[in-house]
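For this depiction, one protein chain was excluded, whereas all remaining protein chains were kept in their positions.
Up next, chain A:
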Amino acid sequence: MIRRILATAHVEFRIALRNRWVAIAIALMVVFSLVLSAAGSAPTGQLGVDALSVTVASLTSLSVYLVPLVALLMSFDAVAGEVERGTLPLLLTYPAGRAELLAGKGLAHLSVLSLAVVAGYGAAAVAAFWTDPGAAEGLPALWRLTWTSVLLGATFLGAGYALSALSRRPSGAAGLAVGLWLGLIVLYDLGLLAAVVADKGGSFTEHVFPRLLLANPADAFRLFNLASAQATAAAAGVGGAAATLPLWQSALSIFLWPVAALALAVTAFRRVTP
């Protein structure tokens, strides 16, 4: 089983290389990270924290948009593309099971994403060390950001596979992926903000709002990184809410979501008739 998953991962990684996905993902993460760290290095003096911690806070806000986007872009074609190319029926007559096929694709795509995340954050870290010799203080926060970004990516890869299997056409899957990104990353927070403003500090803000933040993998990611970082004050938005929730809850959400998303993807893929 492991051998077949690795074989699929191997070939999928090669396809990602050929399709320039590896280059695109790395370039995207590096460029955005460097731009943010350049823009974010200004307030260091006033806050009295090291440059890397400030960079991590900025990178958290960046990754919450970029990592899910890159993950969805890489995954939406996974099943629908095989259906459209006509390669799926043959593949499904091979001894590899459907869960194994998805696991192999996931492994390859997650490697690409991890490479991009490490390259981007690495570049930002180098820039931080260059401007502030005391940046080593921020290293634990950077490490936390790195592995949570990979898990966030895994969640959205799984979601992308599920959408790909549900729509069975690449164009439909792309539309669903963009919709999911807009919904979970942009509109979800806007909706919560509107609800909190309307509630004026009532029971919604006290009890329901934190749960809803945990229920969204992107918000859980943001909560976890901002709550555990020393630079909470440097970030706006959900930072305030982060203080009220115990760290283990957002960590649990971060760990559970990839599992749930991949399980959903396998279930959806099993229902595809070639």
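Here, contacts are C-beta pairs under 8 Å (C-beta built on N, C-alpha and C of every residue); 3 or more make two chains touch, one makes a residue touch a chain; residues count from 1.
Basically, contacts and distances are computed from a predicted model.
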item	value
Per UniProt record, name of the chain withheld from view ["Acetyl-CoA acetyltransferase", "Urease accessory protein UreF", "ABC transporter ATP-binding protein" or "Phosphodiesterase"]	"ABC transporter ATP-binding protein"
Option from A:94, A:130, A:147 or A:255 whose C-beta touches the chain left out	A:94
Which of A:10, A:211 or A:270 contacts the chain that the document leaves out	A:10
Residue ranges of chain A at the interface with the undisplayed chain	3-4, 7-8, 10-11, 14-15, 18-19, 85-87, 89-90, 92-97, 273-274
